Every structure is written in structure tokens, then in C-alpha cells.
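Heads up, one of the protein chains got dropped from this complex, but the rest are sitting where they should.
Then we have subunit A:
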Amino acid sequence: MIKFKNIAIAGFSVVFALGLVACNNNKKLPFYGQREAKIVKDAAGVEKVDTVYQTIPDFKLLNQDSVMITQDQFKNKVYVADFFFTSCTTICPTMHRNLKTVYEAYKDNPEVAFLSHTIDFKYDKPSVLKKYAEKLGVDTQKWTFVYGSKDEIYHLAEHNYLVAVQEDSTAKDGYIHQGWLVLVDKHKRMRGAYDGTKTEEVEKLKKDIATLLAEKE
């Protein structure tokens, strides 16, 4: 008799857990970076605490066609940002091979975009970036490559996207950097970072983009 009771309890728990999982379809991604609390007044004048998350600040950078672009290009889009350089022979080819599978998966979705920043301010002029994009075989309307001064790009990387980049004359290609693919939402907030050299993390990025697109505002 006791045995039966145990089995019944176990069975009930499993069904209950499944029910919880099934209900949990409004999954949300975490927020990355600094955050602060702000006191706001709602319409009725009642004070409430609101959380302010770190956002990507406005930027002005030259794209592969030597056209100045700003964040307007990413209005109402989620985008994946990364830092690379065209003559990199170590992690960049792997990163972009993997990111290209994400690009292929969301090619026809106008709400998804890609933004690669070069950290080689000496050599990777817009024309070099354009050639690289052509050879990689991607549409630059969807996957944009940008060039900026060392100060601009390195500041964006380290302080905003939280990716370490550095010039290093002892490194084989002259630079060292991290291979994060950073996922940014429609409100310029960072919602994920994935190691672009690992296929399983890139698969997670694909899923997380879908989750992010489905999030209710």
C-alpha cells in the first residue's frame, strides 16, 4: 500500500513539473553589464523603483561602403556584434564561419542584423572590409562591417560591448582580442555573449535570438 502511495506521489510530482515547464513559455534572457536603480513617478504620481540597464551608446562609424552609419540602422532590430580583423588567422575565421550559420538562419528576418567591427585601424579600411564581406559571401545590408579610429572602436569594445581587444606586437597577427558574439536587443541593451569559436555556444545564440524576438516588451 505504501509503495502505491509513493508511486502516486512521484507520478503527481512529474505531471506537476511538466505543467510548470509548459506554462513557462514567456522566457526572458538576462541583462548584461552595469545596472542602477532609478526612482520614477508613475501616472498617478506614485514613486516606483525602476531598473536602468547598461546600453550601447550612440556611435558614428564608417561602413564597408565608406558611408557613416549610426544606431539608426539598428532601430527595431536585435543585432549580434563582434570584433575582428580581416588578416586574422587565428580565431576570426572560425568566429565568422560560425556566425555565418546564424546569418543564414535569420537571413530573411528583417528584425535581425549583424555588426562586425574591425580592430585593425591601420589596414582594414572600408574597401578592405568590402572585399572581405564579398569573399565571406554575405549581404552587407544585413551584416555590416564597420571601421573607426582606434579610440572609438577600442572604447566601444571594452566599455560598451565588454570585449577585450588589444594591439600586441608579439602576437602573430599583431592584435589579440576575445571572440565574443554579443547579442543586443531593440533597446540597445546587451542580452547575451557567446564564444564565437564554439559551435555549441553559437547554437545557443541561434535559440536565444528566437527567445529575444518573442519576448514581450
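Basically, a contact is a pair of C-beta atoms (placed from the backbone, for glycine too) under 8 Å apart; a residue touches a chain by one contact, two chains touch by 3 or more; residues count from 1.
Keep this in mind: contacts and distances are computed from a predicted model.
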item	value
Choices "Cytochrome c", "ABC-type quaternary amine transporter", "Raffinose/stachyose/melibiose transport system permease protein" or "Quinol oxidase subunit 3" - which one is the UniProt name of the chain not shown	"Cytochrome c"
Sole contact to the chain not displayed, among A:Arg35, A:Lys48 or A:Lys172	A:Lys172
Contacting the left-out chain in the complete assembly, out of A:Pro30, A:Gly45, A:Pro110 or A:Gly137	A:Gly137
Given A:Thr55, A:Thr90, A:Thr140 or A:Thr211, the one touching the chain that is not displayed	A:Thr90
Hidden partner chain, residues of subunit A it touches	87, 89-94, 96-97, 100, 132, 134-137, 172-173
